[in-house]
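Just below is one structure, and these are the notes that go with it.
The complex appears here without one of its protein chains, the remainder shown in place.
Presenting chain A:
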């Protein structure tokens, strides 16, 4: 093996101990299940409280759907580009892998930029987190998704540095695999945010 790491080096006599990278991927799936519960709880809270505007602005007054369509399109595209990164990785093309990850980061950052803009606009209009139960639930749910996206961006940057350093090894492969799982997961959560919060909100 050209690129060695401490697990793979000794694969000859390590046959009976379980494959570390496979276990990590499996654990990450379980982690994603916990994240599903986390978002489910936030969605439930939002659904219970969405009508409680306390005389303040409701969904129809503050959501600007054009920005939301744009950011939805951007995030879905970033999911596609993270898939392209994975394909490049499986072909062993390190440069393409890193480039597609950069494209994904750029799209993710644009999504976040639009979201922060949206929030700032709403706060400017007087719809803050402490205005009503609806708004607290809204900012918490959408903000938690945004926080996940931000962490995903940092994670991908760190991963690009590691790929530059170590190349495509079983370890970096596993890391790219799970970051892309994470990214698709955030995409799916966003589809629910888009439908339940925005589309049903302005209906």
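Definition applied: a residue touches a chain if its C-beta (ideal position, glycine included) is under 8 Å from a C-beta of that chain, and two chains touch if they have at least 3 such contacts; residues count from 1.
Rule of thumb we're sticking to: contacts and distances are computed from a predicted model.
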item: Protein that the absent chain corresponds to, by UniProt name, given "ABC transporter permease", "Septum site-determining protein MinD", "Thiosulfate oxidation carrier complex protein SoxZ" or "Cytochrome c oxidase subunit 1"; value: "Cytochrome c oxidase subunit 1"
item: From A:38, A:116, A:164 or A:200, residue that would touch the chain that is not displayed; value: A:38
item: Which of A:110, A:136 or A:177 contacts the chain that the document leaves out; value: A:136
item: Residues belonging to chain A that touch the chain removed from view; value: 5-7, 10, 13-14, 16-18, 22-24, 26-27, 30-31, 33-35, 37-38, 41-42, 45, 48-49, 52-54, 129-137, 140, 154, 158, 162, 166, 171
